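Other chains dropped; remaining ones untouched in position.
Going in written order, the chains are labelled A, B and C, and every chain counts its residues from 1.
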Amino acid sequence: AEKVTIFAAASLKDALDAVNDEWQRQTGEEATVSYAASSTLARQIEQGAPADIFISADLAWMDYLADRHLIDKASRTNLLGNRLVLVSAETVAAPVNIEPGLDLASLLNDGRLAMGAVDSVPAGRYGKAALENLGIWPKVAKKVAGAESVRAALLLVSRGEAPYGIVYQTDAAADPGVKVVGIFPENSHPPIVYPIALTADSRNAAAAAYLEFIKSPEAAALFEAQGFTVLVE
Amino acid sequence: MALSDAEWTAVRLSLRVATVAMIFSLPLALAVAMALARGRFWGKSFLNGLVHMPLILPPVVTGFVLLLVFGRRGPIGAFLAEYLGLVFSFRWTGAALAAAIMGFPLMVRSIRLSIEAVDRKLEDAAATLGANSAWIFLTVTLPLILSGIVAGMVLSFAKAMGEFGATITFVSNIPGETQTLSLAIYSLTQVPGGDAGAMRLTVISVIVSMAALMLSELLATAVARRTVAA
Amino acid sequence: MNLEVEARHRIGTFAIDAAFQSGGGVTALFGRSGSGKTSLINIIAGLLRPDSGRIVVDGEVIADSGRGLFTPVHRRRFGYVFQEPRLFPHLSVRKNLAYGRWFAGIGTSPAEFAKIVEMLGVGNLLDRRPETLSGGERQRVAIGRALLAAPRLLLMDEPLAALDDARKAEILPYLERLRDETGIPIVYVSHSVAEVARLAEQVIVIDNGRVKASGAAAAILGQATAHLPRRETGALIEGLVERHDSAHGLTLVRAGEYLLHVPHLFAPPGHPLRLYIAARDVMLATTRPQGISALNILPGTIVDLTPAHEGSVDVRIACGGNLVLARITALSRETLELEPGKAVHAIIKTVALDY
């Protein structure tokens, strides 16, 4: 059968590659994944990209396509969830209790707070929302270094460029160079959700099967192994 | 350091994209360089600016513009697909187009510099010997600007190897079709634990490019020598 | 063959305003450095488009600003030996030489190629790059390149300036043959009166962009005016080879009523010849001298004398149908009491007549 083509947020690469291997092992069918920024992928789908399935790193870009009737709305599901954590370099590893009024600014001293760029990278947007919610934002806004991706933010912390950073739990777990010093309360930011949907143009019969598989317990185990929260039952 | 199948695919694709981009942009780059170096026409500044555009704009914007213009719904993209069967979007051809456009200003500048250095008295001499402009260009100008052409091709090739922003925006990151080495490296940098893989691919990319670079210099020397010996 | 040139042009502060006609053969352009010779030649070649002008070759109008007509350079087929060699640096000497042949259509035969290569002495340079050539070698290759393009008009801008006399002596006869056998008109810039005297039918003297004098070579070269370096004034005499005296390495040339002894020439009896007799080489005597080494002692009558200039006087003598010019000191003139109408002997050494 025709290959299933998936457009997925770049941060899913490890987990999704594992899921695809498993799917190929079971069905003998292949899935091709194009990993890029959700914004890029959404625009490409808008321009007629040959994608069967889109997995976004946030709701906004899925909504963007939904508004333009470019996804099969019936197939849309919130697939995965994630948590935001505060990380620090190995050297300043004292745990931090993340609560309203936390004096993150003095913790940073004259250092920077590394996070995804607050208006372009989803993790940055969630982080900013959380900080605002907790009333921390006004004091740290000027100290934020908006990285190109969560990975870049993580690197900034692990290289000692920034004392603290806000990243996804999934990324933090895999980097031995940083320590998780606090987890943001789940209600402090909009739910971190990776929605999935079939595209409106998809004519590939295997795509539906793949969609089923990705929601299966086998796949869920693989996602969880990477630290994601699986949202589908 | 044996390469995996996927890595091989990316290497081959990168080389194909870079080579095609370099070769196909050459004639147009030559023509534009000639016009900028020699021409006196209305809108020359504008043409000059246009040529520099891919440098000035963030690559993402260039890629986006390409997507809008050469995409399957874009005005030119639709036309080409309809009448020439030439599809760029989400094909390796699109990656080559993006690379060609990103490398274009570099190629044009190199060639233009060489053209400006040509002693026009030699072209005059050729004319008195009976050569018309086309022949003069082929037998005098072209051989004399060979170093500029080679330099331009090298820059274009190297740029194509490293191109990332415009390519991923225009043709996405589809393994086997549009995932060049550069894009593969990017994918790896986006996940935890990808660093080793990214490093490995980077080394491969550097080796391949360096080999191409040295080949080009050797070729240039050989061509320069052959021009005389033959 | 016929050439008609008319041009008016400004370059910066310099203005060209020149017109001349030539009945073919070799037309020499004479003039001081910076007088506009190269500019004029460039206009003829089409490399410089004059503000207004007209060029006609053999009745064919090549350019006429009045009628907006301008034949592009490459279609004129005018061979041009530039003042500097302008060889193609990326081509071997052989390819430089052959460059124009290709476009000449029929091209020149391999025999012709070999002949010119031989004449120019560039046979052992054929596979070299121009940059490895000496100054004179470059100049020779440039001459060959223009000749091999089978031009219908040759423009030569001081082609022999960088060459030694021996080399010149090999190339000049070739140019003479070209002039005589193919009838290709040649426009020739040179500072050497000897070259001009030998080659040119017509001489144009350019000064500050304007034609200051123009006419038959004999007339211009014989004028003791400031047009030419005074040192070089002389008489051009047309003659025919009469016979050879091989025993003594001499050739006898009939010029008017007299037979002149000249150094041995390779030309068959009956062959026409132009002898240039520099005024400074001619002595005058009131009585026929005896026991003198000079072989040519021509009785004649003084036609006129110029006023003394820097201590010397140019004397024109009618000698058996030819005019000969002699330059003598004002003192001698006084001593010998030379006046128009007086009978004198013009004495010319044979070795001074090495054609």
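Quick note on the criterion: contacts are C-beta pairs under 8 Å (C-beta built on N, C-alpha and C of every residue); 3 or more make two chains touch, one makes a residue touch a chain.
Computed from a predicted structure; not experimentally measured.
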| item | value |
| --- | --- |
| Composition of the entire complex, counting every copy that the file contains | A x1, B x2, C x2 |
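In this text, only the chains that are shown with their structure count from here on.
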| item | value |
| --- | --- |
| Chain contact topology (line, ring, star, complete or other) | line |
| Most widely separated chain from subunit C, with each centre as the mean of CA atoms | A |
| Between subunit A and subunit C, centroid-to-centroid distance (C-alpha), Å | 90 |
| Whole-Å gap separating subunit B and subunit C, where each centre is the average of the chain's CA atoms | 57 |
| Footprint of subunit A on subunit B - complex, ascending | 60, 64, 67-68, 71-74, 89-90, 168-169, 172-176, 178-179, 186-194 |
| Residues of subunit C touching subunit B in the complex | 45-47, 72-80, 82, 86, 88-92, 99-100, 102-104, 127, 129, 145-146, 149, 155 |
| Contact set on subunit B toward subunit C in their complex | 121-122, 124-132, 135-136, 139-140, 143-144, 224, 227-229 |
